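Just one protein chain is left out here, and the rest sit where they should.
Chains here go by letter, A and B, matching the order in which they are written, and residues are numbered from 1 within each.
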Amino acid sequence: MPETELATSLVVLDLVGIFVFAVTGALVAVRKNLDLFAAIVLAGVTGLGGGFLRDVLLGATPPAALADWRYLLVPLAAGALTFAFHPAIGRLERGITLLDAFGLALFCVTGALKAVELGVGPVPAALLGMVTAIGGGIMRDVLAGRVPVIFEGALYATPALAGAAVAVLLDRTDLPTVVVAAAGFATCLGWRLLALVRGWQAPMPRGPANV
Amino acid sequence: MPETELATSLVVLDLVGIFVFAVTGALVAVRKNLDLFAAIVLAGVTGLGGGFLRDVLLGATPPAALADWRYLLVPLAAGALTFAFHPAIGRLERGITLLDAFGLALFCVTGALKAVELGVGPVPAALLGMVTAIGGGIMRDVLAGRVPVIFEGALYATPALAGAAVAVLLDRTDLPTVVVAAAGFATCLGWRLLALVRGWQAPMPRGPANV
Partner (left out) sequence: MPETELATSLVVLDLVGIFVFAVTGALVAVRKNLDLFAAIVLAGVTGLGGGFLRDVLLGATPPAALADWRYLLVPLAAGALTFAFHPAIGRLERGITLLDAFGLALFCVTGALKAVELGVGPVPAALLGMVTAIGGGIMRDVLAGRVPVIFEGALYATPALAGAAVAVLLDRTDLPTVVVAAAGFATCLGWRLLALVRGWQAPMPRGPANV
């Protein structure tokens, strides 16, 4: 695949991932009975927040997405469409969860590779890949006044960390970037889908907590 | 008006806006029965948080306000005074809401023009103007453990975005900065006051949410 086609494909994939994340943000707003503006803000925060957090921590400011109207238009559209058609979209829950897994797998890889590119070592790069993938969802939940859902047993962050780590490690080999990214993507997506299908949960605390 | 007088007026206006925002932050703390320190922190976060968020996203760190004792003293005073005299200040609710609209209109314009000055394009500049105006209030509500009030129907962020957009657009003409700023300010303030007087609300979701 020529370089420019690859870049275009990446932007398209990125925008699709942002769209899906943004839909989950707007759905949370609607379910909390918040207004149209909240739906759009939560869409934007969920879709772009993880990448913004990565860029702020790396000092790569202003974040690239802030200066690209496509990256601002997509969450706006996702928020407004979800607000308008939420009963129909809400019924697609299962499909959204699958697409959300796709976004997770995408962002953990692109986030980690961007961190590598900006010069940090492999351990922080893998961590920042995970932060890119899960940061927006955490901000969405905090802004909507609920404990982040990924803290309550959903196996969500571990696949993102694994996918990011695979991408970071393979990036140190001679493999072409497409292969590196695909391997990280498949690791995260496979693990996340297995967890969904089999109902795997993260370990919960045992025994009574001495409150 | 000579240049220095204009600059002085801007600082005074800025400090007045921060004071009013800070009072709303301290009132939330008092109403949640939080302590004096919380009143001062919420005052500071509400008054300065939006500008800090803008500066961090733009990489314009450390934020100018952090290095200017006047910008630190004003929220401190607002927090302590509100804590001490909250029954009296709380009774001025209507006046505070009006002054808060003034702060909103001021910060969306100064925030947007600062973003332009720091080199970002018109769309992110307008967005960052809105973020400057509403970011502090959102942080205040999150820290106080409540869903941001501007997510629940108050017509608050849209006027800020409109005022910021007007300022950014006119700034690309030959108009003097005073006129540019005044037009953005009037757009936001007029819209916000109309919404308050007429009881306009942001659209709320229709129909049951498939929780």
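Just so it is clear, a residue touches a chain if its C-beta (ideal position, glycine included) is under 8 Å from a C-beta of that chain, and two chains touch if they have at least 3 such contacts.
Note that the coordinates shown come from a computational prediction; the quantities given were computed from them, not determined experimentally.
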Given B:V12, B:L66 or B:L194, the one touching the chain that is not displayed: B:L66
Candidates B:V16, B:L98, B:L118 or B:V142 - the one touching the absent chain: B:V142
Residues belonging to chain B that touch the chain removed from view: 29-39, 41, 52, 56, 59, 61-63, 66-67, 69, 72, 83, 86-87, 90-91, 93, 142-145
Chain A, residues in touch with the chain not shown (by the definition above): 56-59, 120-121, 123-124, 127-128, 138, 142, 145-148, 150-153, 157-158, 201-205, 207-211
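Just so it is clear, only the chains that are shown with their structure count from here on.
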Geometric centre distance via CA averages, chain B-chain A, whole Å: 30
